[in-house]
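A single protein chain has been omitted; all remaining protein chains appear in their positions.
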Amino acid sequence: MSAWEKLAALPRELVLTLVLIAMIIPTLHPLGLPIMTGQMAQDWYDTVDALPEGSVILFDIGYGSGGYPSLGPANIAVFHQFFEKDLKVVIMATALEGSMMYPLVMEGVKPESNYGAVYGEDYVFLGYIAGEQTAMAGVLGDLPALVSTDYTGIPIAQISILQDVAGADDFDIVAYLTTAGGTSEGWVYQAYSAYDKDVLGGFLSMMTTSMKPYYDTGQLLGLIDGVKGAADMEFLTRHPGDAIQSSDVLSFTQTLVIILILIGNISYFGAKASRKEET
Amino acid sequence: MVSSDPAIWIAAFFTIAATSYAFRDNIVFKFAENTFIGIAAGHAIVMGVKNIRDYGWAHIMNGEMIYAVVFVLGIMLYFRFSREYYWVYRYPIAFLVGNGVGISIRAGIHSDFIKNIAATASPIIAATPLDTVNNILIFVGCVTALSHFIFTYEGIHKGTIGWIPKVGRWMMLLSFGASFGNTVMTRFGMYQGRVLFLLRDWLGVV
Amino acid sequence: MAIFTEGRIVPLIAFVLAWVATYLAIQIGKEGKIRIRRLPGLDAIEEVVGRAVETGRPIFDIPGRGSFTDLYATQTIAGLSVLSYVATLCARLGAKLYVPMSRVDVLPVAIEIVRDAYRAEGKLDELDVETQIPYLSGTQFAWASGVIGMASRMKPAANIMIGPFWAESMMFAETFHRVGAMQVGGTARMYQIPFFAALCDYVLIGEEMFAAGAYVSGDPNQIGSIASQDWYKIVAIILSVLGMLLATANITVISDLLKL
Partner (left out) sequence: MDYKRDIPLVITFIVGVIAVMDYYTTFSAVKETFTIIKNWGVVLQAFALGLGAANLFRVHGKRISDRKTSEWYFSAWLLFMLIVFVVVGLGTGQFEASSQYKWIYNAIFLPLGATMYSSLAFYMAIGAYKILRARNIDSFLLFATAILVILGNTPIFPATFPAFFYTREWIFTAIVGGAYRGIRIGIGIGAVVIGIKTLIGMETGYLGRR
């Protein structure tokens, strides 16, 4: 093995330890670097900001524990904006673990103490509804025909926010955060295409590229690009949280990745050049 | 202050156990993995039963007896595991597939096909030179990428116009690079949540 | 009251025509009048199987981790069509084939496909199903580490992975690259293509894998649906180009039409 090749064969344990260090240092000593907000998150913020007070929003929790580190902070940030604007929020979950995410998010938002919001009047949680796109079409098509209680079993007749909500026509906007491919396209199909609703979507960063055509064609009015979009939303809503803290860590870990990629390429071309010299 | 909450300690154990696989396969990871699979399936059952009660049984209690049919169909699903009566399972699955396919393709042709063509078939000259350049690139990227996926007209990939699908391939590779970059961010951004949990909630050093 | 929903006339026409086109294309396909472009990756497979025989190294074919009942069933089927082709080549030329499996419902089908290929070449006695088509595990990472272990031990000459892949795509691409295998990767799961594109010698992007599957299987049903999609793509290109030109000249006839 030439010296060049040795350079590329860094021991696995060394790389992993470096990554861990790059994660721990900025967590202990945050840098507080400035956030440059992307246009996609800005559009989400502006769309919600332009809604009149009392508008009804349908929100879907389409992620579970796997997506929580990225989308949980985003969810908390967008809820801050909803409640600050006095919007009425009807929350549902198309993800199996969505109803476990709901209490975690609400613990971060505290709508009662922070905004004086009242459960049942200002927001309601319908719980997990199976069937992905079928559930979306069901809620948008005829909500009372499908749902009879909220997630704790209170009949919808006793929930004041749902008295005027029978289906798609009564929602002013639909918003969702998801890690699932079927859900990400599903809301565009079921809310935008089928009912011409305004739609906002948030995804893992790795899904952003394939969802971007919907944003470019106006089928999604705003888009949250994973942990980066979450940091943007925390910044825009002035509620800094875990995502902005993650940004500092990204600075360290991704710089490490760039250095490793450069080492990999230098060793590759070095080995190639030295082989040429030999022959 | 290190947490004194047993739930946090258990969570910390499972966080470390699940991470340990990155270093090497080990018995603690296997334990964590089997716990995960079991508990995930348990959660699915609990949510399933709740949904059956809320969206099925509630209708029957309201006197809509036609919903009894879906209970029969639901039980028929479990014939999947029978060698002899496997065909019974096909009835409910046929219902699910028909509904699932119908509900997605009816709108797909609008959202994926027509809306995207309409957006491409728009003026290329924009207010600023940069936007015009961007419009040209978007147009070229869309049309050439599409041409790359034409398989039954070999002429497109050869001769004088053979460069068109080739450009499409290059544009796609450039886009996949962007996708790669964002995937890197997804993974690191996600694990950061766990580091934060360990240092803040468990060890209390942040 | 109108019968049809407002603003959905063009989608409806496009939808009905897709129905007709699919039917027509399959009929034409049955008459054998449609030819699918041969993809470079397929030629490479033939070459590398020959080379594997000379060097005595095995060939790996991984049809992914999808099943027949999930969303990715069509990708699994395309992967199995290619498996049939690879198995035939391996049987004919005498290269040792390994197909590590992860789905219980796909396993028997894969075994049957490989067996058929060996039988057709009269080499059934050279096939050892238990070791060559092993069921490693149903869980993602257990299966993935099993495959990686096999690859590191056997140092295959080639790895053909066509089908639905998840996070394991990066691990596979990297491992097989390290042991010096020529790789043909293909998936329609878009998130995973970057990893294949970076390390595989040939990559089948999205629909290319369906075309490859249709090409090697010669199934008129598959060929027909490729052809009908081609017609739609050509229409899309024509509408885009014409529409862009007209719209730039301030004639909005095509964009108006698409709004109907």
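Note that the chains take the letters A, B and C in the order they are written out, and that residue 1 is the start of every chain.
Please note the rule applied: contacts are C-beta pairs under 8 Å (C-beta built on N, C-alpha and C of every residue); 3 or more make two chains touch, one makes a residue touch a chain.
This is a predicted model, so every value here is computed, not measured.
**Q** Let's see if you follow the contact definition: name the visible chains touching the chain that is missing.
**A** So, taking every chain into account, the missing one touches A, B, C.
**Q** Residues of subunit A in contact with the chain that isn't shown?
**A** 8, 12, 15-16, 18-19, 31, 33-36, 38-39, 64-69, 96-97, 99-100, 103-104, 128-132, 134-135, 137-138, 141-142, 145-146, 151-152, 194, 205, 208-210, 212-213, 216-217, 228, 247-248, 250-251, 253-258, 260-261, 263-265, 268
**Q** Considering the whole complex rather than only what is displayed, give the residues of subunit C touching the chain that is not shown.
**A** Against the left-out chain, subunit C lists 1-5, 8, 11-12, 15, 18-19, 21-23, 26, 68-69, 73-74, 77, 104-105, 138, 167, 170-171, 173-174, 177-178, 188, 190, 194-195, 197-199, 203, 206-207, 210, 221, 225, 228-229, 232-233, 236.
**Q** Just checking the interface: what residues of subunit B touch the absent partner chain?
**A** With respect to the unshown chain, the touching residues of subunit B are 6-8, 10-12, 14-15, 18-19, 21-22, 30-52, 55-56, 59, 66-67, 69-71, 73-75, 77-78, 80-81, 86-87, 89-109, 111-113, 116-117, 119-120, 133-134, 137-146, 148-149, 168-185, 187-188, 190-191, 193-194, 197.
Heads up, the rule we're going with is that only the chains that are shown with their structure count from here on.
**Q** Compare the CA centroid of subunit B with every other chain's and tell me the farthest one.
**A** C
**Q** Rounded to the nearest whole Å, what is the centre-to-centre distance of subunit A and subunit C, using the mean of the C-alpha atoms as each centre?
**A** Result: the chain centres lie 31 Å from each other.
**Q** Measuring centre to centre with CA averages, how many angstrom lie between subunit B and subunit C?
**A** Between these chains, centre-to-centre, one finds 19 Å.
**Q** Rounded to a whole Å, what is the gap between the Cα centroids of subunit A and subunit B?
**A** About 13 Å, centre to centre.
**Q** Could you say which residues in subunit A touch two or more other chains, in rising order?
**A** Residues 206, 209-210.
**Q** Quick check on subunit B: which residues sit in contact with 2+ other chains?
**A** Within subunit B, the residues that touch at least two other chains are 106, 110, 118, 179, 183.
**Q** In their complex, what parts of subunit A are in touch with subunit B?
**A** 12-13, 16, 23-24, 27-28, 67-70, 72, 96-97, 99-100, 127-130, 133-134, 137, 146-149, 185-186, 188-190, 192-194, 204-206, 208-210, 213-214, 216-219, 225-228, 242-243, 245-246, 249-250, 253-254, 257
**Q** Within their complex, state which residues of subunit B touch subunit A.
**A** For subunit B paired with subunit A, touching residues are 22-23, 43-44, 47-48, 50-51, 54-55, 58-59, 62, 99-100, 103-104, 106-108, 110-111, 115-116, 118-119, 138, 175, 178-179, 182-186, 188-196, 199-200, 205-206.
**Q** Using the touch rule from the top, collect the residues of subunit A that touch subunit C in their complex.
**A** Residues in contact with subunit C: 182, 196, 206-207, 209-210.
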